[in-house]
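All protein chains of the complex are present and in place, except for one that has been dropped.
Our next item is chain A:
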Amino acid sequence: MTGLINKFLPNVVANWEGDNGFVVAIWQTLYMTFVSALFAGIIGIILGILLVVTAEDGIAPHKNFYYWLDKLVNLFRSIPFIILLAVIGPFTKLIVGQTIGPTGALVPLVIGTAPFFARQVQLALVEVDPGVIEAAEAIGLSPMKIIFRVYLREGLPELIRSGTLTIISLIGLTAMAGAVGGGGLGNMAISVGYQRFENDVTIVSMLFILVLVFAIQWVGDFAVRKLEH
């Protein structure tokens, strides 16, 4: 077994441990994915809820606020991620003190993902039956309670579905951020595997990312199945 691995994946073995090895790269990818998912998740849910409740047919309509928030979300969604990485460098430095390494990648990852997720949240929540919202209003619930007890509750399966989708696309972004200095499996695949012609490293990096994607998809599907009646 060990012989086989050594034979077919010599560079993977050579690059397994150490500061620039696979083990560290995997941790860096997980770190970038989950920390930015956490922040982008919180920001996205807040923005998504604001979009739904302030829309014209929402429970607290606010024409101007909705107009500008909607435009802002679109604006940030439209910036290609690779350019965003470069453009917000100074801002990143201000927030986390560095622009390279996994921590330096967090700020662009959050800013690149939150508007996307906000849109997903908005789409998930407008799917909640307006009749149920009306029933809650008729019962005498405040807008805050309607958000927590009706929107987030009834929309939960759909939110998890979009959350899963968002995390998976976030993994894609971590690979891109990695390639330009963020570290992680993306960096491994490009700066080691691709640029040094060590193809086995590229392929194994890709396989690790696929495993991560499938695992997240599986957890998401499982949660949705549990929640839907």
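Following the convention adopted for this analysis, contacts are C-beta pairs under 8 Å (C-beta built on N, C-alpha and C of every residue); 3 or more make two chains touch, one makes a residue touch a chain; residues count from 1.
The rule is simple: contacts and distances are computed from a predicted model.
J.: The complex has one chain missing from view, so what does its UniProt entry call it, picking from "ABC-type metal ion transport system, ATPase component", "Penicillin-binding protein 2", "Fe-S oxidoreductase" or "YCII-related domain-containing protein"?
T.: Per the UniProt record, the undisplayed chain of the complex is "ABC-type metal ion transport system, ATPase component".
J.: Have a look at A:A14, A:L156 or A:M206 and name the one touching the chain we're not showing.
T.: Touches the omitted chain: A:L156.
J.: For chain A, which residues reach the chain that was dropped from this view?
T.: Answer for chain A: residues 129, 131-132, 134-142, 145, 149-150, 153-154, 156, 227, 229 touch the chain left out.
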